[in-house]
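Every protein chain but one is kept in place in this view of the complex.
In this document, chain identifiers A and B correspond to the written order of the chains, with residue numbering beginning at 1 in each.
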Amino acid sequence: MPVDRTARKDELRDYVLGLVSALVLTGIPFALVAWTRLPVNALLWTIAACGALQVIAHLRFFLHINLSKQKRDDLHLILFTIMIVLLMAGGTLWILFNLHARMM
Amino acid sequence: MVDSTWWHLLFGNLSAGALPFYSPIATGAAALVVAGAIGVVLLLNWFGGWKWLWTEWLTSVDHKKIGIVFVAIALVMFSRAVIEAIMMRLQQAMGFDSPGYLPPDHFSQLFTTHGTIMVFFMAMPFLTGLINYVMPLQIGTRDLSFPVMNSVSLALTAAGAALMMVSLDLGKFSTGGWSGYPPYTELSYNPGVGPDYWIWAVTLSSISSTMTGINFAVTIYKKRCPGMHFLRMPLFTWTALATSIMMIFAMPPLTVATLLLACDRYLGMHFFTNSGAGNMMNFVNLFWLFGHPEVYILILPPFGVYSELFSTFSAKRLYGYLSLVYATAAIAFISFMVWVHHYFTMGQSADINAVFGIATVAVGVPTGVKIYDWMLTMYRGRVRFSVPMLWSLAFAITFVIGGLTGVLLATPPVDYVVHNTLFLVAHFHNMIIPGTLFGMLAGYHFWFPKATGFRLHEGWGRFIVFCFVIGFYLAFFPLYAMGLEGMPRRTQEYYDPAYYPWAIVAMVGAGFIFLGLLGLLTQLVVSILNRDKLACHIGDPWNGRSLEWSVSAPPPEYNFAVLPRVEGRDSFTAAKAVDIAYRRPTRYEAIEMPKNSAVGPLIAFASFSCAFGLVWHIWWMASGGFVMAWLVVIARSFVRDTRKVISATEVERIEKRWLREVALTRPVSRDDEFTCANKGLAETTE
Partner (left out) sequence: MSVEELKHPGINLGQTDPQSHAEAEEVVFGFWVFMMSDVVVFSLLFAVFGTMITATAGGPGGHALFDIKSAFEETVVLLVSSFTFGMASLAMKYGEDRKVGWLAFWLVATLVLGLSFIGLELRDFVQLIDKGDGPDRSGFLSAYFALVATHGIHVTAGCVWIAVMVIQSFVFGITREVKTRILRLGLFWHFLDIIWVTIFSFVYLRGIV
């Protein structure tokens, strides 16, 4: 069926794009760390940026998450989870580093 | 003589020394557990009840049956924990300048088990059971989204409760309090089985609650009947939704905390140890990331119950529905932002303490909104002083006082003075007892007739309210004074005469609470013996407002012959007002329901074995239990025949019998609500 074939091609294209973009976004930070002598800060920011972009690439190409078409239930869930993670992980880091500074 | 390596391989660290002969009290308690177990077995044998137990209860995936078993577990564990509390009150009444009758080690076990049971094996199962029973009926559906997973949640909680009971017979329980702080609970200070019992009982409970949270949330999101928009749901369902979301996100920190502690104890790691660069403060932080949302998990369902009660027993629409919904959401939201107030004194900066102190005080605002909404619901209503209403009124006054002391504690400089004194103990009991306990007991009294088909005895109910309210004030208000005078919590012996008279008064209060507990048991027995007089099969003894009251008592397995369609809030009241409440549907259809499943009991057995094996280092049992649990899950996935059909003729038979009874029953006005004329059909002239 023609509909199936174009849909299948689109999905295949998504997976291939996902693989390629992820490989690139993996290769860059690894290469920079292994083979260059860039300042620590620049490296750390690059690693973080590539990581964040790769997560988005995964979400988009492998998990087919498309923010514009998301149903309300899922948006609730994702937003709430992000809030919880920021509060809990962020709060933990803030408090524990504060304690470390005051006690060590 | 048995070769010791063989013994260790087979039985781990179990030995004769694990038996509870170290004190007569311990022996007595252990004997009670064994006697209880034997008694149950004998009863089942006598009545030939094994098959009935298996097919009607253990393998059932019906949310109503599972809900009832959760509540039953809660009530049994409640009895144990109340007795433990009375033992502690007695020790403190005797412990002025004297060792009393409980040595420190035993006293410490008692406050640990009391707290652990009350939170994880009384309050959580109680509210889980109530929500399990009522919520699907309130949203007009036939069961939860994942009935077998519901059964597994029950299995894990039951296994955890069983582990707590077994700890009375073999070995000693943890002495580290219900919060289990390391490094005290690490191997270097506690090499015995105590903390391990605590870790695995709590872990089983937390996994159970995570699954329950997922089940409740998906059900409410996906299975509401046609017309039941979010803003038409009853408040009890709203609080169930908020609670379930909180369970999903609050249990992970606890699981991380207990499992990392287990890594320290079992694998020699250094998360929280004194040596090897461990950081005990990480545990405190993780535990309270869970612990604070947990106490709001404990309070929101009772708030939902109170919403139902204030409106039903004032015969009036709930005042400020939208504000109650927003307040619920606000409380759930803020509850994730205040956890540091449990450890203001741990050493972080005043700025951090200030942020969390302000957030803590802020949570009083939505709570206050709720209290005002409930008061305004009563205003100009026709208030009936039923037992659930008495609980609600006692709650409203007592809880607010506790809330005020909470505002005091939320102020870091004040907290530095009273942290971990009896002032704190008084505060949290002042929230949980009128809040959670009264709410659960009120919900129990309110929905009992729906679940069983007969009401609970009202006179005994009033006795119970009286005992618990008087008992609470006498038992806990002295603790405020003792705390302000400097008495620390968890104290087995003290030497300051200023505390002594308060301890005596608190003991009297404990006596009243014990009477209340006896009253609860008596009420149940008396009600069962008089169930014909108290019968209300039609299903609406209180002139209820939401959908659960629109079906028979007890409801049929499928809940609704035809899934309802609602047009607004308080849909059953609306239906009664235009006289369409007990209409016969145009046609009956066959209904597909999930079949019974052995997955639940098998996982109960497997998870108990795994936990017990881990506690006693019986590695074959621990790994066997773990593998068995997963094999059961995998095997279940290969079962294809999981649904059964209730034929249209059968549905018609059940419904017609009930509707015939409705036609032959005389409706009662609220004046006759507590007489035996009340068969569960309400007069609809409001």
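In the analysis below, contacts are C-beta pairs under 8 Å (C-beta built on N, C-alpha and C of every residue); 3 or more make two chains touch, one makes a residue touch a chain.
Quick caveat, the model's predicted, so the values are computed rather than measured.
Residue B:Tyr221 is the one among B:Trp57, B:Tyr221, B:Tyr500 or B:Tyr582 that touches the chain missing from this view. Residues of chain A in touch with the missing chain: 3-4, 7-8, 11-12, 14-16, 18-19, 22-23, 26, 29-30, 33-34, 40, 43-44, 47-48, 50-51, 54-55, 58-59, 62-66, 69-71, 73-74, 77-78, 80-81, 84-85, 88-89, 92-93, 96-97, 100.
Touch with the hidden chain on the side of chain B covers residues 145-146, 210, 213-215, 217-218, 221-223, 248-249, 251-253, 255-256, 260, 263-264, 267-271, 275-279, 282, 286, 289, 630, 634, 637-638, 640.
In this text, only the chains that are shown with their structure count from here on.
Distance between chain centres (mean CA atoms), chain A to chain B: 39 Å.
Listing the residues of chain A that touch chain B in their complex gives 73, 80-81, 83-84, 87-88, 91-92, 94-96, 98-99, 102-103. Across the interface of their complex, chain A is touched by residues 221, 245, 249, 253, 279, 281-282, 285-286, 289, 336-337, 339-340, 346-349, 352 of chain B.
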